[in-house]
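A short write-up of the structure that comes next.
Heads up, this is only part of the complex; the chains shown haven't been moved.
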Amino acid sequence: MNRSGLLHPELSALVARAGHTQTIVLADTGLPIPAGTPRIELGVSAGLPSLLDVLSAVLGELVVERVTVASETRQHSPQWHARLLDTLQQAPDRITHDEITHDALKASLPGALAVIRTGEVTPYANVILHCGVNF
Amino acid sequence: MNRSGLLHPELSALVARAGHTQTIVLADTGLPIPAGTPRIELGVSAGLPSLLDVLSAVLGELVVERVTVASETRQHSPQWHARLLDTLQQAPDRITHDEITHDALKASLPGALAVIRTGEVTPYANVILHCGVNF
Amino acid sequence: MNRSGLLHPELSALVARAGHTQTIVLADTGLPIPAGTPRIELGVSAGLPSLLDVLSAVLGELVVERVTVASETRQHSPQWHARLLDTLQQAPDRITHDEITHDALKASLPGALAVIRTGEVTPYANVILHCGVNF
């Protein structure tokens, strides 16, 4: 058993493999993931695990520079959006965030290192992590 | 997206493949899983997802006749044991349960159809599901 | 054995993997499926299982927004077309349907998540399912 807070072997390996500027996407259960993009399935049932719980765990282990979310989240899922900002503020790194449209977010998926599919069932609740380095 | 309450593709396939009397094991994060036994990794971080949350989701979809737990759980993890019994009572099937020693439970793992590893961090918190049929 | 009504492991996993707006195609036994498109073979003999029986089973488990059929079906296989509409009306979701030409339907196959090949032997009897989410 590892000590770092991230118990999932493939997730640990993914985090260790991520290079500077590469992206890892945390997805709700409905995001259409392209066939060629690697995926890690975490979703068990509706809301389990939630995207933000997974995000907290990942941010404890992965160096992240910036996150991108769909601009639709602020309007359609304002509470989730607020909790996302809280989660980012509690991260060990100072993480900026920006927005693109949900369509642009979906169009960026083929370039992602991997998509982590959670049990999240909140509309538009997907987050692109831009990986960083600590040197 | 499926309607049955079980969002995980490999988990759904496992449940669909399980034959009468075959066993599926829900495991805490520390159970020593033999190299040849198929495993599905669900654990993200300590306690996420909990074994009982995963059990509830699985019982909603898998026909189960009986569960087996380590006899050590009643003494060392009595609260978890009580919540386990609650979870079983809320299942759609009438499920009996019995106990074996933790050592016997570990010795049975090579014969399991698969082990589902959760984020559970309660001592001895593992459950063997004996699969049933509804005809 | 699972409880959801869909007994096939690969089919269960496919349904659990399907994202919003992705397509799954139910095919008669003669549809030319492109080499790179994943396929699930269900057809045993002529008419077994029928496409509509498989469709009923899938609609019980997969959230579907809309279906697309070849416009040729209404003219060349009117009885099958009528039974298809009945099947859609008995689905748990409200499902709209539209039509494209058979040639356009064939041209869309490389983008499908998978093609499910049934034993159907009715001319033009193929259905594109546009997957939805329930949140």
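Observations, loosely collected:
Per-chain residue numbering starts at 1, and chain names A, B and C are given in the order in which the chains are listed.
Following the convention adopted for this analysis, a residue touches a chain if its C-beta (ideal position, glycine included) is under 8 Å from a C-beta of that chain, and two chains touch if they have at least 3 such contacts.
As the structure is a prediction and not an experimental result, all values here were calculated from the model.
Of the identical protein chains in this complex, 3 are displayed in place, while the full assembly in this structure file contains 10 copies of the same sequence.
Keep this in mind: only the chains that are shown with their structure count from here on.
One inter-chain figure worth recording: chain A and chain C are separated by 32 Å, centre to centre, where each centre is the mean of the chain's CA atoms. Centre to centre, using the average C-alpha position, chain A and chain B are separated by 28 Å. In chain A, the residues that touch at least two other chains are 29-30, 41, 46. On the side of chain A, the complex with chain B involves touching residues 1, 5-11, 29-30, 41-46, 48-49, 53-54, 56-57, 60, 119.
The touching residues of chain A, when paired with chain C in their complex, are 28-33, 35, 41, 46, 121-123. Partner chain B is touched in their complex by these residues of chain C: 1-4, 6-20, 60-63, 92, 131-134.
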